[in-house]
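I have a structure I would like to understand better, so I am pasting it below and will then ask my questions one at a time.
One protein chain omitted, others in place.
The letters A and B name the chains in turn, as written, and every chain counts its residues from 1.
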Amino acid sequence: MASKNSLMSWIDRRLPVTENLERHLTKHPVPSKVNFFYLFGALLMVVFMIQVITGIWLMMFYTNTEEGAFASVEYIMRDVEYGWLMRYMHSTGASAFFFLMYFHMFRGLLYGSYQKPKELVWLFGCFLLFLLMAEGFLGYVLPWGQMSYWAANVILSLFGAIPFIGESLQVWIQGDYVLSGATLSRFFALHVVVVPLLMIALVVFHIFALHEVGAGNPEGVDIEKYRDKTGMPLDGKPFHPYKTFGALPAIGVFFIVFFAIVYYAPTGGGYFIEKPNFEEANFLKTPEHIAPVWYYAPFYSILRAVTFGIPFLGITSKFLGFIIFAASIAILFIVPWLDRSKVQSIRYKGIFSKIAMIMFATSFITLGYLGTKPVNEIRTLIAQICTIFYFLPFILMPIYTKYEKTLEVPDRL
Amino acid sequence: MQGKKAKHIHISEGMSLYTRDRSPFYWGYINIDGEVFKKSLKTEDKDEAIKLLTLWKDEILGEGKKVLSQKINMPVKKTLISNTKPFPKEKINATRRKALQITSSVVGAVTVAGFAVPFLSAWQPSERAKALGASVKYDLSKLEPGAMAVVEWRRTPIFIVHQTSEAIKNLPSLNQKVANPALEEGVSRTTNDKFSVVKGVCTHLSCAPKYHPEIEPKAWDEEWKGGFFCPCHGSKFDLAGRVYKNVPAPTNLEVPPHSFEGDTLIIGEA
Partner (left out) sequence: MKKLIFLAFFISFFGYSAGENKCGELEKCFSFDSSVHDRDSLQRGLGIYKNYCSSCHTLRYLRWNRLQRDLDIPETVLIDDLISNENIKTSDFVTFGLPEISPIGAPDLTLRTRVRGDDWIYTYLQTFYQDTSQATGSNNLVYPGTAMAHVLIGLQGTQELDSNGKLIQLSKGALDPEEFDSAMRDLVNFLAYASEPARIERERNGIYVILFFVVFTAVMWLLYREYK
């Protein structure tokens, strides 16, 4: 770990800079052959940075009170130089964050990135998904448009549906008898400070946990088994510069798409910034159709699909919906223990795992589509079926992964 | 074996080729003392496959050192690798590499600069700030001689004094009494002899000086010819805002940017 440069040795004696640069970058082995799915982690970090920086700048011009919030957003869009660009980067960044997150997690499901010993990496990641969902919700309330107000009302009333404590809990969260400026101001503090700090901490743990164990690959091969004389895995390469430089063109492609949206379709066709949100919140006027932003649509669909309760247990349909909606996120946390397969990657798993993944992906996408539409009988029925198909792959996982016929995994990449 | 169409070709003891329905290539199978190794040989040519298989067996026997047990799911403690030399499959073209490193650094720097521009520009005064800080107009025809009007511009009180002819006559006589006569600014310190325009902010500690145009003896000056007196610490200024000698304030009252358009005074840049 000795550095030739005397400045670096002075620093290294006091702070392990070179050692950590080597441990995490220049001497950290990663699988030599991965596919484009493995770029999403880096892209997620880039988007996180974009959100933080644009968020800080927006904070300089935003007013977090009920009276001033909506007008302050228009102030940003019109009076602040490049304010419109910052606003659109932040709103597009939020959608990009979820888009990348869903594909990043899907990669995890496909290639068994959660399997031992990477369970903690997966758990930190699931927690990050949960925090991201909270962050997006809190952020969407801040412009105080019609959809900000009414969608927040819907979600807060879910808390109100909890038996016994529900009503007081809802009032406690709101800070008022109804959703008001008191709620807005505290959501601002949560969105700007609390959740981002938690997310930063979790990202650090997520990456440290990953580096401790080593990244996976699409074949599910353990590259640590075979090393050369120097200790370097035969199927591995140092992370920097072989893979870090690979992130750069990916970032370029990402920015092409990102800025194409920011400059030519910033409201995402009404999916990224919903139309009613260009009207100031009016608690006397409910929008025709309260829909969440696209990235919550699958879960909202599951929530709405639960049209029945359990009367003899005193559970209303609303509360049961809340439970199942929470379960749809919670079930992701326990996947490492549901998967009993000897094999890591979908490439070598049996036919049942493949069907399960297709079932999960299609129901997720269908639920997402349905979540943006108003309800009717047919849609509710399809949503209910899709909810079952969403949970089935997980509920049956311990069985089919243990008993299905898998292919033999190669030793080397 | 796996796959429905796998073909198993025995080469020698513990060494075989096989095909799999997932891959167009030949795969190698090596069994050394009960330990099994399998990998793709990445070739569709059987003879080449056999050659590669033999090379591979030597590699395993010679170089490869299995560090840990065979179970894939055993927790692995990572060790750092000591060698970080690149693995050139082709010869490294040093000049091309250097050129690309430089080009990409330049492109990277331009990207960072490009990102910085909107964020740095956003700190410029917004339209709202510019609206609030815009120039202020004042109609001078309403101001009597000897009277002073106070107008707010950029949150500062601006004193507009309509000088009487007596005042204009008296001002040069004070040239010795003031610290900085500012003769190059003209008698009224504006382009219009009849009006003086100064910021109503004492240059000592920013109190608001009081207007005393009367020409009579005052507690702070026996020979007072009219001007401003700051009650906070006793600084004295003449009717054109020039500071007297031996008072706490160091400099004359500041003249804000202004212009005259007929009967209208515009304070601030036009």
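Worth pointing out:
Assume a contact is a pair of C-beta atoms (placed from the backbone, for glycine too) under 8 Å apart; a residue touches a chain by one contact, two chains touch by 3 or more.
These numbers were taken from a predicted model, which means no experiment stands behind them.
Just so you know, the chain we are not showing touches A, B across the whole complex.
When the omitted chain is restored, the residue from A:208, A:278, A:333 or A:391 that touches it is A:278. Here the missing chain is touched by one residue of A:68, A:268, A:309 or A:398, and it is A:268.
When you scan A:242, A:333 or A:391 for touch with the missing chain, the hit is A:242. Taking the complete complex into account, A:289 is the one of A:116, A:211 or A:289 that touches the chain left out. Among B:61, B:134 or B:147, only B:134 touches the chain that is left out of the view.
For subunit B, the residues in touch with the chain missing from this view are 86, 92, 96-97, 100-101, 103-104, 107, 111, 114, 127, 130-131, 134.
Listed here are the subunit A residues that touch the chain not shown: 36-37, 71, 74, 77-79, 84-85, 99, 103, 241-242, 245-246, 248-249, 251-253, 255-256, 259-260, 262-271, 274-276, 278-279, 289, 291, 365, 372.
By definition in this document, only the chains that are shown with their structure count from here on.
Put simply, the C-alpha centre of subunit A and that of subunit B have 30 angstrom between them. By the touch criterion given at the top, residues 2-3, 22, 27, 37-40, 63-68, 70, 72-73, 75-76, 78-84, 87, 104, 117-119, 121-122, 124, 126-128 of subunit B touch subunit A in their complex.
Residues of subunit A that touch subunit B in their complex: 22-23, 26-29, 53, 57, 60-61, 75, 78-83, 85-86, 115-117, 211-214, 222, 224-234, 236-238, 248, 344, 347, 407-412.
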